[in-house]
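One chain of protein is taken out of this complex; the other chains stay put.
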Amino acid sequence: MEKILAKKSFPQWVKKLDSWRVYIPRKDEEGRWNYFEADGGEVSLDVLQTTLPPKKILFPQREVFLEFAKTLAGNRETLEIKEVLPEVKPTVIIGARPCEARAAWMLDEVFGGEFKDVYYWKRRDQTTLVGFACTTPPSENCFCTSVEGSPHSEEGLDLLLTDLGDRYYVQSMTAKGEKLISAAKALFEEPKPEAKKQVKAAHAESEKKIRRQLKDARPIAQKLKGMFDSPLWDEESMSCLRCGICTYLCPSCHCFDIGDEVESPSPLKGQRVRTWDTCQFPDFTMHSSGHNPRPDKASRLRQRLLHKFQYFIQVYDKFMCVGCGRCITLCPVGIDIIKVLDKVRDHGA
Amino acid sequence: MAEDYEPRIVAFLCKWCSSAGSDLAGVSRMEYPPNVVPIQVMCSGSVSPLYIFSAFNKGADGVLVSGCHPGDCHYIKGNYYARRRLNLVKKLLEYVGLETQRFQMSWVSAAEGTKFTQIIKDFVKELKPLGPQTKLRRNP
Amino acid sequence: MAKIEDLKEEAKKLLREGKVKYIIGYGAGSNGWLAAPLFIKKPEDVDKLVWDPTCVHNLVRFLVDEKRRKARQKQPDKRPVGIMVKGCDSRAVVVLLQEKFIDRSDVYILGVSCEKMGVVDDAKLAKKLAGKKAKRVEVDAQDRFVVTTEDGKIEMAAEELLAERCLECKANFPVIYDLLSGEKTKRPLDKPFGSLEKIESLSAADRSSFWKEQLDRCIRCYACRSACPMCYCDECVVDSINLAVTADTTADEKAQRIHWIQRSAESSENLVYHLVRAIHLAGRCIDCGECERACPLDIPLRFLNKKLEKEAKELFGYEVGFDPALPALISCFRDEDPQDFIR
Partner (left out) sequence: MKRTGVFICHCGINIAGTVDVKKVAEELAKHPSVVHAEDYVYMCSDPGQNLIEQAIREKKLDGVVVACCSPNLHETTFRNAAKRAGLNSFRCEIANIREQCSWVHKDKPKATQKATKIARSAVEKVRQNESLDALSVPVTRRALVVGGGISGLQAALDIANTGFEVILVERNPSVGGHMIQLSETFPTLDCSQCILTPKMVEVSKHPKIKLMTYSEVQDVSGYVGNFKVKILKKPTYVDPAKCTLCDECTKVCPIVVPNEFDLGLTGRRAIYIPFPQAIPASYTLDDKNCPDPFTTIACGKCADVCNPKAIDFDQKPEIIEAEVGVIIVATGYDLYDKENMAEYGFGKYADVLDGLQFERLCSASGPTMGQILRPSDHKEPKEVVFIQCSGSRDPENHCAYCSKICCMYTAKHAMLYKHHVHDGQAYIFYIDIRSGGKGYEEFVQRAVEEDGVVYLRGKVSKVFEEKGKIMVWGVDTLTGRSIEIAADMVVLAQAMRPSTGAQELAKKLKLALDKDGFLAEAHPKLRPVESVTAGMFLAGAAQAPKDIPEAVAQASGAAAKAVAILSQDRLFHSPTVAKVISNLCTGCGMCVAVCPYDALTLKDGKVEVNEVLCEGCGTCTATCLRSAIQVKNLTQQQVAEMINACLGG
């Protein structure tokens, strides 16, 4: 389904979505963009890249799996375990970038498949993603086109909105998307043929505006297979601080840790929780023997790149990088994934 | 604040002076509110800032650290280190907005059962109007 | 800004003669206006060194990596590492010496004086440019900033762009060095802790909500402690892991893991984490501002550390990072230390 939504009707549409929990990017006083719950207030349309991708909504940083408590009745000790599944209201994420939606589509692969992660899918099934095509790249480090994405990619999205000046061109890819349109039918119009042309042009134009480029991503992925022991990793990781910025803020990184948070040892009471974790932390691969197979920054940088550009491809035939550029923009020491992969490509050449 | 609100206080008492002073309060059958649970440490100098943060994190409404008077430390100078370290802790907690009354330090000698009693009475009295501590507390 | 030709000459000589293993300095960043850490092993690469107000990083942090690397090697190369330091960074070297983390012979200190300048604050710059992207930031002969954007050059007065910490700097030239580039220009400092006044003047309740709002953003990526040269512990006390286990560590010891706080990024846990970090940096933080700069969520961490720096000065007359022979702030006391807070 394809429609036209006048920009001035956009806030009205958001208001109409009152049976959904609506997340939308908003700028705070300090100029930081982030996803907030839309409380019917102002809806801003000149969205730049948010610091945290919408991953935090689909895959929250902390999630309770179960609650446990020991009780003593007479002489019988019982351990009570209660599964805690997220109670999720239908949710819409408006303003997701096509790359971020592509990342959600990757998370779907990871948390789906043969073993479905019920916690993830409880949320995911209820979530509708409304994307904005990037007619202006939201970050100077965008490189989606280099990793098989595009500023108007539909993958993972339910709706895609493209800015056509005073109106949006709305494409619906799924039934979920259509439901959003039908929530405020009156606001949408049928597109005229020239609008279709315009949108095509806008999409083509948007691709040209992407400033950064990684050449030959697929051949690089091939080449990485032989570079496990390369001294390159050591050199490139020299300035790494071993913080978690590149991975925590990455829309596709999804590693986690599961641990028990004991509230009281007597009587025993607590929760089992899942929290984000990252391969960039030195304890990520720490064995209880004290052995750490990735003992240094070089091996951890290598892991990040190989996961995204080799292992993931082997399993899913996709890059686990959507080219949003957050890891480049926010790295405190300027480690640039494009430059590192450039070096991989040119290595030994 | 609700009338029946009872603040929870953890008191780190040094073994040689303050815990002995608290014992004296008992021997003298003085009375103070039962809101305080004592933890005996060897010296006020051994009280790590982590203990204080942790106590608040685990739900304490007030934390007291009590040691020997300056010059009387069983370990010569542990209380001087405590005084410096915990002054910083107090300033930091106040700075992040914790009410100043919630963290207290005192010098109580083995002979000062009365003083110990008074400190606890005052502490409870000062904490009551503040209500439960929620800032550092996990799952308040 | 100082010229660093003399420094480059010395760096080349050091590398040529093999007197240093490598040199940690500043090079052009790969992306944007900001310089980036540069590791130089060959004399011919020395010309890649840059020195401008975008050299914000405290490279002393990389001495921690160097020590870890050496610890892993069976026969470590014992030659010193050359390192470029600003005034603030040099005080970090002093603290590492004070804490015996490094030995003076481990480093060859290439000091650069900020003279009348300092480094650029990226948030201030972003605000000034309002969406425009800077390509270069330079200083002209009149000590004014010249920012090059796509639309041309913009001039700005130093105070408008300098990082807050530079405006409150106590050491605009290195306090310890083997070679110094630039002048030892003293500059007046009327309010060394002026930036704290805004928070200090708030009521307790307002301070509480200020910090809650700030720290609730924390995602515990630990960029703050990762960027900090003083956070050199192999295992942070707030981590409920036991990184430092060896084959000899007993099961009992492994089980004795203190859960001071949870890993979950919740209000209380974030606050306690940052409190622990602040108290552990009391008398050690030299206000290089790296924690705050590294933070992707822009939490004003510097205000936490600066507060304790202020208290250390006012309560105990303690100033950090000038004398490696001084005991640590919490490893000493004075008979007259204040005790008006004690009952």
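Per-chain numbering from 1; labels A, B and C assigned in written order.
In the analysis below, contacts are C-beta pairs under 8 Å (C-beta built on N, C-alpha and C of every residue); 3 or more make two chains touch, one makes a residue touch a chain.
Since the structure is predicted, the reported quantities are computational estimates derived from the model, not experimental observations.
Colleague: Which of the chains on display does the removed chain touch in the whole complex?
Modeller: By the stated touch criterion, the chain not on view contacts A, B, C.
Colleague: From the list A:Lys70, A:Lys122 or A:Arg272, pick the residue that touches the absent chain.
Modeller: Hidden-chain contact among the options goes to A:Lys70.
Colleague: Among C:Glu213, C:Asp234 or C:Asp323, which one touches the chain that has been omitted from the display?
Modeller: The single option touching the absent chain is C:Asp234.
Colleague: With the missing chain put back, which residues of subunit B would touch it? List them for me.
Modeller: Per the touch rule, subunit B residues meeting the hidden chain are 6, 8, 10, 19-20, 22-27, 29-34, 37-43, 45-51, 54-55, 58-60, 71-72, 74-78, 81-82, 85, 117.
Colleague: In the complete complex, which positions of subunit C touch the hidden chain?
Modeller: 99-101, 232-235, 237, 244-246, 249, 253, 256-260, 280, 327-328, 330-332, 335
Colleague: Extract the touching residues of subunit A with respect to the undisplayed chain.
Modeller: Residues in contact with the chain left out: 70, 72, 264-268.
The rule is short, and it goes like this: only the chains that are shown with their structure count from here on.
Colleague: Between subunit B and subunit C, what is the separation of their C-alpha centroids in Å?
Modeller: Those two chain centres are 35 Å apart.
Colleague: Which integer distance in Å separates the CA centroid of subunit A from that of subunit C?
Modeller: 31
Colleague: Quick one: report the Å distance separating subunit A from subunit B, using the average Cα coordinate of each chain.
Modeller: Using C-alpha averages as centres, the distance is 47 Å.
Colleague: Touching at least two other chains at once: which residues of subunit B meet that condition?
Modeller: In subunit B, the residues touching two or more other chains are 138-139.
Colleague: Among the residues of subunit C, pick out those that touch two or more other chains and give their numbers.
Modeller: Correct list: 262, 266.
Colleague: Using the touch definition up top, name the residues of subunit B that touch subunit C in the complex.
Modeller: 49-50, 53-54, 56-57, 70, 77, 80-81, 83-85, 87-100, 104-107, 119, 122, 135-140
Colleague: List the residues on subunit C that touch subunit B in their complex, please.
Modeller: 199-200, 204-212, 237, 260-262, 266, 268-269, 271-272, 275-276, 278-279, 282, 304, 307-308, 311-312, 315-316, 329-333, 335, 337-339, 341-343
Colleague: Over in the complex, which subunit C residues touch subunit A? Could you list them?
Modeller: Within the complex, subunit C contacts subunit A at residues 29-32, 34, 36-37, 39, 57, 61-62, 65, 68-69, 72, 123, 126-127, 133, 219-223, 226-227, 235, 239-241, 243, 245-247, 249, 254, 259, 262-266, 290, 293-294, 296-298.
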